[in-house]
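For this view, one protein chain was removed and the others were kept in their places.
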Amino acid sequence: MRNITKTFGTIVANDDVSLDIYKGEILSLLGENGSGKTTLMNMLSGIYYPDAGQILINGQPVTISSPREAFEYGIGMIHQHFKLVDVFSAAENIVLGLEEEGRLDLVRAGERIRKICDTYGFDVDPTQKIYNMSVSQKQTVEIVKVLYRGADILILDEPTAVLTPQETERLFAVLRNMKKDGKTVVIITHKLHEVEEISDRVAVLRKGKYIGDMITSQTNAQEMTNMMVGREVSLNIERPEPVNPRPRIRVDGLTVRSADNVLKLDDVTFTVNSGEILGIAGISGCGQKELLESIAGLQKVESGTISFVNNDGSEESLIGKDPLQIAEMGVSLSFVPEDRLGMGLVGSMDLTDNMMLRSFRRGRSVFTDRKTPKKLAEKVVDELEVNTPGVSTPVRRLSGGNVQKVLVGREIASSPTVLLSAYAVRGLDINSSYTIYDLLNQQKKDGVAVVYVGEDLDVLLELCDRILVLCSGRVSGIVPGKEADKNKVGLMMTRLGGGDSDE
Amino acid sequence: MSKANREPLIHITKRKEMDWKQAWIIRVISIVCALIVCALVTMVMTGQDPLSIFGAILEGAFGTERKLWILGKETAVLLCVSVAMAPAFRMKFWNLGGEGQMLIGAWLTAACMIYLGGKVPSVVIILISLIGAIAIGAVWAGIPAFFKAKWNTNEVLFTLMMNYVAIQLVAYYIIIWENPKGSFNVGIINQSTRDGWLPYIGSFQYLLNILVVAAVTVLMYVYLQYSKHGYEIAVVGESQSTARYVGIKVDRVIIRTLLVSGGICGLCGFLMVAGTDHTITTTLAGGRGFLGILVAWLAQFNSLAMVLVSLLLCVMSRGAGEISTDYGLNQSFGDILTGIILFFIIGSEFFINYRINVRGSDKVIKEAKSAGPEGGLH
Partner (left out) sequence: MFDLFAFIPRAIVQGIPLLFGCTGETISEKAGSLNLGIPGVMYVGGICGVIGAFLYEQSADGNVQAFPAIAIPLLACLAGSLLMGLLFSVLTITLRVNQNVVGLAMTTFGVGIGNFFGGSLIKLTGSDVPSIILSSTSAYFSKTLPFAHSTGIFGKLVLSYGFLAYVAVIIAIITAYVLKRTRVGLQLRAVGENPATADAAGVNITKYKYMATCIGCMIAGLGGLYYVMDYASGVWTNDAFGDRGWLAIALVIFTLWRPNVAIFGSFLFGGLCILYLFIPTGTEMAVKELYKMLPYVVTIIVLILTGMRNKRENQPPESLGLPYFREDR
C-alpha cells in the first residue's frame, strides 16, 4: 500500500500511509483506538475506497472497490462485527453470495468445510445454526468463510477482543497453521502480549500516521508502547486540588454479564470521591459502558454492590433500582452517555424539549412546562456558547460539539452530586473539548463526584485526580493522576497489572 | 489507476432535514400532479374535458346543503380515525386494527340500544354505550399492545387479525338481531322510540358528530403537544433507549397509548351508530380504519394537515361518486382516484427524505420540480 490517504469529512483517518505486507508472514498492526488501523485494512478489503494513494499486489497496481473484488485478489477480512445471518447454518452462511457452478449442494460444501477445518485445526459443524453458536464459533465461521473463498491474505480486526484466553490460544494455533500453509495473516490489535506471541513483524500506526515497523523478536513491549502512544504531550489542562474529598459511591465486587452471557465486568471494586475526578482508562469495550450504566441503574447486575454514601456517612444501595427510583431516593445522579443521540438526547426534538427529558415529570400538572426548560436551553446556549440557530432547532442538526454541550449542559443543570461521563470529548474539536474540561473541573470544585471515561491518555493524565485502569472487565490498577506515567498506564490497559505493580 | 472513478451515476443520500416550507411545496405539487392524472384518467373514461370533470367533483362534494352535510359527516369519521391513529403512530406502533376497534365500539353501542331500549331513559343508554364503546375499543387495541410490550409480538399482524375477529363477532350478532328475520340486516334500531340516539342540534343531524370530532381533534393535539403523556410517547417513539435512560417505563407507555388510540376508535364507532347510522353492518368501518392510518402517516402528526388530508380524500370520493352517477360509471371509481392521489403523496415523501446526487455535480437536481410526477407513477 502506497501513500494511502482517507478522510471522513474533516477527520483524516489515514494520512499518507505506506505499508508492506509480505507473503507468508503474520503481521500485527498496532495502534490505539482511532489510530486508523481498521480504516486502512477496510481499504484493502474493498469496504472503503482510498481518496489518494494506490494498492499494489505482487507489484501490480490494482483497484479494489468491493469485498467481492478483494476476494478475487485473495484478500479476505474478518470484521469485529460479524456479518452472519443468524438463522442460517454455518454452511449456508459460508456459501452465501458465491456464484458457483451447478446447484446448491450443502453436503458437498460441508465436506469442503470439513476439509478446510482439518487442514488448519478448526472445529466447525457445518449444519449448526449461527444463533446456537458462541462468539468464538461465529468467528471461526467467518474465518472459514474467507478461506472457502480461497483467500491468501487474511485480515483479522481485533479478533481476540471477544475471546477467552483459551479461545485465543486456539485461534493463534490456527493462525500459525495458516502461516505454515503459506497464507499471509494481518492481525489488528492493541494488545502487546498478543503481538509478541503471534506475529513475525509489527507495524505501528498513531493518529492516522504510519510510525514504523519492527521485527517482533527484536523489540520489546516498552519500545512498542512508546511508538504506539508517542511522547507525552502537554495539554495544559487545569487540575485544581480536590477540596475535602469524601467517599460518594462505593462499588464492591461488581460483576455484570451481557445479554449473550459474556462476562463484561468481573469483580470490580473502587470508590468515587466527592470533589474529585476519577478517570477510567481502558481499551474500548472493556466494560466502561457497563460500569457507568450499572451505577446509573440501566444495567442488570449479576453480583456485587453499588452504594451511594450520604453526607452523614449512611449508605444506600443503588442495585436493582431504575433511574426514576434513584432520583426518587434523592440521589442527584447525572449521566452523559457515550451514544449522545441514541441515548442521551432525542435527535428530532429541539433543544427545549431535550432539556425537559430529565425534568418533565416535575409538578402535578398533566401538562408539560416548557417555559423553564426553554429558559434553561437559552442559558445553556448562552453560557456554553452553543452554536445553534435557536432553541427550537432539532439537536440532530447541530454539530457534534454543540450536541455534547447541550447534553452536558442539561446534565449539570440539575446540580448533581454524581456526574458520570463517557467519552465526553469524542469527536469534538479542541475548543469544545476545553470547554468540557472546564465544566467538569467546575463541577469538581462544587464538590461533585465526577467519573470521566476517556480514551485519550494525555487528557486522562492531566485532568483526573485518580485513574482507574480497566483491562477486559477487571481492574488493572488505580493510579494517582499526578504521578501516573503514560507508558505504564498504556501497559496496564493491555495487561492486567501492567506487568509490574503500580500500587 | 484504470478505474479511478467508480462512483455510481446516481447516488442517493439521506437528507438531514428539509424545512417545512419546502416540504409542503413538494407535497402540494404532488397533489396537483395527482389531480391532473386523476383528470386524465377520468377523461379517458368519460370523454369529458378536465374542467367539467373538476366542476362535477366540486358539485358532488359541495353542490347542495345536504351534500355539504354529508361531506362534513364523512370527513368527521375519517378524521376521527386518523386522530385515533396519531398517538400510536407517534410511538411508531403500527395500529392496523382501527377497523376492528371502530366496529367493536359500534357493536357495543348497538347492543346497548337494542337491549336497554325502552327499559332505561335514552340519556342513560347514551352514557352507558359511550363509556362502553370507548372501553371496548381500548381493550381491542390494548390486547395486541400488551403482547407487544411483554413479548414483542408483531403488532402489524396482530392488530390486523383483530379486525376480522371483530367483524365475525358483529356478523354473529347481526344474525341474532336481524330485523326482519333472514335479511342479514339489523335495520334502524329503535326507529320509533329513538332510544339511545344522539340528539340533533337544532335540525342538523350531523352537527353533533362533527363537533365531537372537532373537539377530539383539538384535545388530541393538546395531548400530544403539551401533555406529559404526549411527551413520553414522543420520546418512546424516537428512541426507546433514551426513554429508559430518563426512567420512562416503556411497556407501560405502549399499553397506555394504545388504550387511548383504541378508545377513540371505539368512540368513532359509537358516533356512527348512535349519531348517524342507527344501525350496524359488518362494513360499517368501510376501510376507513386503514385509510385513517394513511391520513395520519401523510399528515405526520400535524392536526391541521390531518383535517386537510381527510377533507381532500372525502371531497375526491364524494366527487367521484358524482362523476360516476353523471357519466354512468361505477361507484368504485372513487377508490381508484383515491388510490392515485395516495400514491402521489406517498411517493413525494421520498423526495422530502432523500437527496439525489448525480455524479459530477454536487447540486441536488431539480428536487421540487420533479417531485410530483416521479413520485407517483413510474
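Which chain is which? They are A and B, in the order written, and residues in each are numbered from 1.
Criterion: contacts are C-beta pairs under 8 Å (C-beta built on N, C-alpha and C of every residue); 3 or more make two chains touch, one makes a residue touch a chain.
The shown structure was predicted, so the numbers you read here are calculated from the model rather than taken from an experiment.
A.B. asks: Out of A:Ser18, A:Ser66 or A:Ser303, which touches the unshown chain?
C.D. replies: A:Ser66
A.B. asks: Of the residues B:Gln168, B:Thr193 or B:Thr325, I need the one that contacts the missing chain.
C.D. replies: Within the whole complex, the residue contacting the unshown chain is B:Gln168.
A.B. asks: Which subunit B residues touch the hidden chain?
C.D. replies: Subunit B touches the chain not shown through residues 12-14, 94, 96, 147, 151-154, 156-158, 160-165, 167-169, 171-176, 287, 290-291, 293-294, 297, 328-336, 338-340, 342-343, 346-347, 349-350, 353-354, 375, 378.
A.B. asks: What subunit A residues would touch the chain not displayed?
C.D. replies: Counting only subunit A, the missing chain is touched by 66-68, 83-88, 92, 95-98, 100, 103-104, 129, 131.
Operating definition for what follows: only the chains that are shown with their structure count from here on.
A.B. asks: With chain centres defined as C-alpha means, what is the inter-centre distance between subunit A and subunit B in Å?
C.D. replies: Chain centroid spacing, subunit A to subunit B, equals 46 Å.
A.B. asks: Which residues of subunit A touch subunit B in the complex?
C.D. replies: 49, 54, 61, 63, 65, 296, 298, 322-325, 327, 335, 337, 339, 342-349, 353, 356-358, 360-361, 365-368, 370, 394, 396-397
A.B. asks: Per the contact definition, I'd like the list of subunit B residues that touch subunit A in the complex.
C.D. replies: That would be residues 1-4, 6, 16-17, 226-232, 234-235, 238-239, 241-242, 244-247, 249 of subunit B.
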